[in-house]
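These notes concern the structure reproduced below.
Missing here: one protein chain of the complex. Every other protein chain is in place.
Naming follows writing order (A and B), and every chain is counted from residue 1.
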Amino acid sequence: MFWTQSTLGAAHPSGNLSLHGIKSLQYKSTRILSQLPCKSSYQRRPFSNKNMTVELDSNTGVAVIQMKKPPVNSLSLEFLTEFAINMEKLEMDRECRGVVLTSSIPKIFSAGLDINEMYGKTPEHSGEFWRAVQEMWLKLYGSNMVTIAAINGSSPAGGCLMALACDYRIMADNPKYAIGLNETKLGIVAPFWFKDSIINVIGRRATEHSLQLGLMYSASDALKVGLVDQLVPQDKIMTHALSVMSEWLAIPDHARQITKSMMRKPTLDRLLTNRESDIQNFVNFISKDSIQKSLQLYLEMLKQRKS
Amino acid sequence: MFWTQSTLGAAHPSGNLSLHGIKSLQYKSTRILSQLPCKSSYQRRPFSNKNMTVELDSNTGVAVIQMKKPPVNSLSLEFLTEFAINMEKLEMDRECRGVVLTSSIPKIFSAGLDINEMYGKTPEHSGEFWRAVQEMWLKLYGSNMVTIAAINGSSPAGGCLMALACDYRIMADNPKYAIGLNETKLGIVAPFWFKDSIINVIGRRATEHSLQLGLMYSASDALKVGLVDQLVPQDKIMTHALSVMSEWLAIPDHARQITKSMMRKPTLDRLLTNRESDIQNFVNFISKDSIQKSLQLYLEMLKQRKS
Partner (left out) sequence: MFWTQSTLGAAHPSGNLSLHGIKSLQYKSTRILSQLPCKSSYQRRPFSNKNMTVELDSNTGVAVIQMKKPPVNSLSLEFLTEFAINMEKLEMDRECRGVVLTSSIPKIFSAGLDINEMYGKTPEHSGEFWRAVQEMWLKLYGSNMVTIAAINGSSPAGGCLMALACDYRIMADNPKYAIGLNETKLGIVAPFWFKDSIINVIGRRATEHSLQLGLMYSASDALKVGLVDQLVPQDKIMTHALSVMSEWLAIPDHARQITKSMMRKPTLDRLLTNRESDIQNFVNFISKDSIQKSLQLYLEMLKQRKS
């Protein structure tokens, strides 16, 4: 096939031209922002948030999201909500074509879900929290933008999930950093869409092994198993991420978006179809006395560690 | 996610606590044993059988099944029935958390299905035999226990299937040992659940190649293609298997079991749904005059070889 990219280069995120009737990624999610200005006038001007900094370079069309919630970028309800709003802003911004996700906390990308959101909370709160976890993943896995994870620290559980949802993963080549879905090690189970996310990256056999043992991979093992795509020296990770991004942005948005949708839609649809029951399962689980007691003990242990 | 394993460590095989509503592996199979004592008092005391020895170490919770049916551990109806009973005993024994499957016959793990069960038998017998083959696989692939194959010899066809059904495969590093689903080489076809089993381990492309050519892999090639997970020197294989087992048993049973079920249930369900038609297909095939004639010739050839 031989025609030029000029053909389809016109409309960016709103277009839905398709060779084979497949539309760009779309899903029926909670619209967090009902109205947003379509044109933004900032140029490399960060719009700061509490838990992350978002900086969009309107020359390159690339935004950098730096997570900055001490001590470990844990995914609280507030963090997740802020993240989803930022992703939606960028998605609707015609100037933004790609996102690099990284951390400004030393040695940690994200430690995953915030346990404080699960202890001593009402079922309503737990349900709201879990919906926000889902929304983070839906926004990231289903993004029309190019998404690159610059994993500059350890990234267990929910942190690993964020990386898995991106288009490309670059990890700092540091033997002390580890990444993986380690839920079973903690006595819990990664839900089906965590499982789908990792199967789509490292394949079925490696996933069975990885999830059953809750494996945390060193950077080099993560590369070997395909959990990350490249290792680079810590101080080169952002430069390299932006360089990879420019390769991805050389592809006409439209063709890339439709292709991405064709690959990811079945996986997105599985959660969208089962979203409410997935929330209900989480709420039922987290409300159990035995689980609450265990969370209490764990939180006390964390407090003692700090002091 | 961060809570401790103490949470879920309580109930072993009977529990069905789940984060996301997925229950442990369960399937509606022929209950071979209707009543079994739930508490066993043996400690490293083997309960011997005709075709295999089963030794459970109640300190470690690990059982070793040693196949010992001369000359090649062929899977006869009697062997398969005994195997299923043993698996069910262990599954229901609260003291048993893991099984190592190996052979006490030199140079052979298992040579696969016993051809004597297919020649000159009634359709009823053939159907009963095939149901026993299915049951062996269902028990092994669907086990809640950790299952490790210590492949200390060659393992074609049905022998390979047994290894594929385990959680982890360790093979003796001996260039003379080979493993694979070599059915096409013999002019026959591996049924769909053999195919599913190998796809889930080595992936789709390698499976297409492997099954079409009926490839038998040397130990080192088996490692390369992912058909086995590790090679170790022959005399270290049991020590190593037990060492790997202890890593798996460090994971809370419950979380691991639910995770295993989440991964394997769709594959188990495919056979459970099509079990009767799969039996009928086998019986129809094996009853053909041309097949019976061929079996006769093959058995005569085997007899001549012996003498």
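Operating definition for what follows: contacts are C-beta pairs under 8 Å (C-beta built on N, C-alpha and C of every residue); 3 or more make two chains touch, one makes a residue touch a chain.
Remember, it's a predicted structure, so these values are computed and weren't measured experimentally.
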One chain isn't shown here. Among B:52, B:211 or B:268, which residue touches it?
B:211
Considering the complete complex, of A:170, A:201 or A:215, the missing chain is touched by A:201
Which chain B residues would touch the chain omitted from the figure, given the whole complex?
112-113, 115, 118, 157-158, 183-192, 195, 203-205, 207-209, 211-214, 277-278, 280-282, 284-285, 288, 290-291, 293-295, 297-298, 301
Which parts of chain A are in contact with the chain that was left out?
1-10, 17-22, 167-168, 199-203, 226, 229, 247-248, 251-252, 254-256, 258-260, 262-264
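One rule holds for everything that comes next: only the chains that are shown with their structure count from here on.
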Fit chain A onto chain B over the CA trace and report the rotation angle, somewhere between 0 and 180 degrees, nearest 5.
120
